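Take a look at this one; I'll ask things after.
Only one protein chain is missing from this complex, and each of the others stays in its spot.
Letters A, B, C and D name the chains as they come in the text, with residue numbers starting at 1 for each one.
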Amino acid sequence: MATTPATFSTRPKDPQEDLMTSVAGEDQGTLPELPPEPVMEANKLNVFYGDFHAVHDVDLRFGKNEITALIGPSGCGKSTVLRCLNRMNDLVAGARVEGEVTYHGKNIYDRGVDPIAVRTHIGMVFQKPNPFPKSIFDNIAYGPRVTGMKVDSMDDLVEQALRGAALWDEVKDKLKQSAYGLSGGQQQRLCIARTIATRPDVILMDEPCSALDPIATSRIEDLMMELRSDYTIIIVTHNMQQAARVSDRTAFFTAKADETTGNRTGLLVEFDRTKTLFSNPSDRRTEDYISGRFG
Amino acid sequence: MATTPATFSTRPKDPQEDLMTSVAGEDQGTLPELPPEPVMEANKLNVFYGDFHAVHDVDLRFGKNEITALIGPSGCGKSTVLRCLNRMNDLVAGARVEGEVTYHGKNIYDRGVDPIAVRTHIGMVFQKPNPFPKSIFDNIAYGPRVTGMKVDSMDDLVEQALRGAALWDEVKDKLKQSAYGLSGGQQQRLCIARTIATRPDVILMDEPCSALDPIATSRIEDLMMELRSDYTIIIVTHNMQQAARVSDRTAFFTAKADETTGNRTGLLVEFDRTKTLFSNPSDRRTEDYISGRFG
Amino acid sequence: MSVASTTAREVTASVVATGRSRDRTPRSLIFLALLWFSLFFGVMVLVALIVDTAIQGAGRFDAALITDYSSRVRPETTGFRAGIIGSLWLMAFTALMAVPLGIAAALYLEEFADKDRWYNRLIELNLQNLAAVPSIIYGLLAVAVMALIGFQQTGIVLGGAIALALLILPVIIITTREAVRSVPQDIRQGSLALGATVWQTTWRQTLPSAVPGIATGTILGLSRAIGEAAPLIVVGLAGSLLFSPTGVLSPITALPMQIYSLTSQSQAELREAASAAIIVLLVMILGLNALAIFIRNKFQRSW
Amino acid sequence: MSSISTAAAGSPSGTGPSAAPNLGGRSRPGERVIETVLMLSAMLSVVITIGILIALIEPVLHFFGQVPFGEFFATGGRFAVLPLVAGTLMVTVIALLVAIPLGLGAAMYLSEYASRRARKLLKPTVELLAGVPSVVYGFFALTFVTPTLLQGILDLDVNFTNALSAGLVLGVMIIPTIASLAEDAMSAVPQAMRQGSFAMGANRMQTTLRVVFPAALSGIAAAIVLGLSRAVGETMIVALASGAQKNLSADPREGMQLMTGFIAQTAGGENPVGSVEYNALFAVGLLLFVMTLVINIVSIALVRRYRQVY
Partner (left out) sequence: GDDDGSSGASGNVVVDGSSTVFPMSSAAQELLNEENPDVKVAVSEAGTGGGFERFCNEETDISDASRPIEDDEVAACEEKGIEYTELQVATDALTVVVHPDLAVDCLTTGQLIQLWEPGSDVTNWNQLDPSFPDQEVALFGPGTDSGTYDYMANDVIGSEEEATRDDYEASEDDNVLVQGVAGTEGATGYFGYTYYEENADSLKALAIDNGNGCIEPSAETAQAGEYTPLARPLFIYVNNAKYNDNPAVAAYVDFYIENLAEIAEVGQFIPLSDDLYAETQSNLEGIAS
């Protein structure tokens, strides 16, 4: 590995750039430097778990109909930031959020904002699959039911959602069976289907593909591209190729150890158009990280 | 997605081959077609969950000091096969194993074989991190303690294992704290450290890196390469690049649906030297799968 | 792909800031009110009961109540020393017998037994059924057990403890099983994969994780045992003793027996003393529960 | 990087066994002994049951030698058991109607709504109810529930001893059994399950009722069966509050004796041991045993069927 950063820089960048042009590249060239019409914004976001300062001063803008990837080493606070965006951190005992997160200009941490309403608009897919101990059908139908969505045919909606998550063919004959009979990958795709079914405005994904095989991953990636025309997507991923393939913009985080306590606080290093960030990172740490991938 | 397989085949294979030569390639050229001195073998392995036939007639040989990767789409039975190799399937209610799995020539499913002894020689790292609800230190010390390993200094052993899993620097000041305070990635590395600490002969890994960031992943991959000189490693992975980078041999599985019942039974499609399998797959399904990766 | 048809919602800022939380819809509020009521109903009854009893026993909260033996000659200063000490002895020996046995049985059923075997299912069924056997029957059974192990004299510490241990064994087993069952499978697999035996896994991983649940079950069981009179009467425990036990073969009495006996007496002084003694019994139960809370908080985990 | 190579160098290298290690042969006598001991402990419950059956069956045979079946399973007469059975069912049903909603409501509040600190305080308070000796409840029924609550506040025309107050108080007594065990079951539902639900925009009520509750159903059912069992087997409350006179009636405002009340009365009473009257105790006891057995068989089958594994 000691030799690889060097190796990397000499390697042709073609496949990656090829990917970008072929998939996410359509408007990459014309993409403004910052999202002009941000659906969500984080301003001076700080998160604490008890005394532990997990995330420090994060500023981000998430553009409408864009896919934003959050990348960075393990423990740098990506999941933490993501959970702040739909107030899931409210449910973590001891977690405290400072700063503001706006959604269509409205700070979702204001008084008078209903976190539940926030979550119906900002859906989430988790790192570990967490299907409900119900049938596959009921897992999908759950969201529409609890949010009181008006649905013509629940069967159709379930089918659409499952097709969307590339799971329909595998489960169509066992919709009434428990979701726990599925493999890890199938379970995660079910969770994605479940989120799609509630038709949110923004979808947060915390390493949604980390348990998926390449075929399913690429279906999900395709799906994200399709959804992008209607939805705003924010994805945490460890897979830089994935970030490069699907996202319009990428935010790179890292963790900085406090010299005295040794606590590692997460911070945002660089936030830019994906193409720029990968091809021409402005920060040394970003470059090291990206090149380290191919050690 | 409809367009991507075509795109792939036109793309240069260089980076991948480059990887192989640089990392696992040292003896790839001289690798015999089948492992000459198999540490483990699976012969006509069939696994059932109740009535469901999950894995059909798998034959595999795992070479000494080699890394073997099991790849294939979600639900094809990779984890199931892996669990058979150290009799973890004994613990799954309703699971039934037919055929034989030998370890140094001895069928581990024979009467008189102690599954616990099997597991002390064949360690395992799981897909989802599963640290014990104990301190970090105790998590590592647990294996040596229960197997009655003679240990000069438990502190040293814990430190070694944590360094090996690239976790030492992050946790060295909080060894006495609960492992549940760690991030997902840190937890998984802890589980790897825990397995290393018991010094097994064979290490089974079920997508050990799916929750790790690239830097940690590559440390783990380096570690695997180092361990390879003493240990036999069998890894399930979704990340084909990872398989290509680290493994000497690769087994590709897929699932075939029964026409009448729709049950998807897993089977082994191709088992070969990694280089051969990736560069020159003999089965159409393997080729489709590998190329689909870059859809 | 068909998903294209699933269009996003039309969104404006006002949607999330309607000022009305979906946790505050009328239905949710009614639901919450019902839950509150459920919880405080029990608490209210308890308070009513304690206050009612305390008022009836108001004249007898004095030292003699716990330091003196019972007296009919001086009913206004009768005490419950023998019953209090007897109940403490009984609890100690009951726990000593029932807790290890109960935990052992529960661990066997959850961690070792093949649940599909008919005999293990039989044990399971049998356990639930035992919980429903009237306590007095356990008294009869304890008498038989005492005869079987060769004790002529039944009204002693051992006999009472056997009756109570038999009585609470099913409760302890059932609750311990639930506690053990809720320990995630991941933990067991992790341990077994390191070459731990089933017992090592059980002892070092499952059991410690299940401690809060086991403590709850044990305390529930002991709280029940400490208030039981009927089986002890059948076992022949004394209603009146003027000395304290010195060993497992000493004659013994128990607080609830004394209470039960006195509540049906004609003299108002004795009934007043019984009411005060009920408060003493409740304090003892409170002590047990405090112990349970301590254990639960010390070991509670979430995963 | 360097740290890793150091670690590897100092690590077990070279200790990886090369020859076939011994996989069998390793006897673990300790393990066997422990398993056997544990198994014997589990078997003890069966021994207890057999003991109970032996203790019951001999006197029952004597009993039926002297009293024909028809006279036992009759609605009236000295040895009639049906009034006792009816009384037991009546009081138990009333108790469950009180305890299931209140117990589960309390459990849901404690597990899903209460803050950590509130739960630490409230749960033991509720559990305290289980420890109150049943004699105390019996008197509470007699001296408070019947005169003050039923006759006074609710202005019901109830008898001095009546099934209603016995059932109500019995219900209160088993609330903690149900609440505490159901709470344990619900708190054991993984947090990820709740997060999934909240992330879909479900509110707390929906999460509680639709995700946590069904996921914990097996534990909840066990809690209810345990509560039911305790209600059926409870003696003192019913003996005091429900009266000591057989009475076949569908009116809960009347007093009626229950099976356990009958057993307690006979065991503590006047009749010579071995007499027909005394042996009737065992016949009723055996019948109660059979009845609870049936309840349990049915409930176990139901739990098994609807259990959700996670």
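In this text, a residue touches a chain if its C-beta (ideal position, glycine included) is under 8 Å from a C-beta of that chain, and two chains touch if they have at least 3 such contacts.
From a predicted model like this one, the values you see are computed outputs, not experimental measurements.
Within the entire complex, contacts from the absent chain reach the displayed chains C, D. Annotation: of C:28, C:87, C:175 or C:261, C:261 touches the absent chain (contact as defined above). Contact with the chain that does not appear here is found for just one residue of C:134, C:217, C:239 or C:256, C:239. By the touch criterion stated above, the residues of chain C touching the omitted chain are 69-73, 152-155, 233-234, 236-243, 251, 253, 261, 263-268, 271.
For chain D, the residues in touch with the chain missing from this view are 78, 142-143, 147, 159-161, 239-240, 243-246, 255, 257, 264-275, 277-278.
Keep in mind that, in the parts below, only the chains that are shown with their structure count from here on.
Averaged C-alpha coordinates give centres for chain B and chain D that are 47 Å from one another. Averaging Cα coordinates per chain places chain A and chain B 27 Å apart.
Looking at chain B, one finds that residues 116-117, 121, 128, 200, 219, 222 touch two or more other chains.
The set of chain C residues that touch two or more partner chains comprises 22-23, 184, 197, 303.
The touching residues of chain A, counted against chain B in their complex, run 1, 3-4, 7, 11-12, 14-15, 18-19, 22, 72-75, 79, 127-128, 170, 173, 182-186, 189, 207, 210-219, 221-222, 238-240, 262, 264, 289, 292-295. Residues 115, 184, 186-197, 200, 204-205, 208-209, 301, 303 of chain C touch chain B in their complex. Residues 22-23, 25, 27-28, 31-32, 34-39, 41-43, 45-46, 48-49, 52-53, 101-102, 104-105, 107-109, 112-113, 120, 122-137, 139-141, 144-145, 166, 169-171, 173-175, 178-179, 181-182, 184, 197-199, 213, 216, 219-220, 223-224, 226-230, 233-234, 256, 259-260, 263, 278, 281-282, 285-286, 288-290, 292-293, 297, 302-303 of chain C are the ones touching chain D in the complex.
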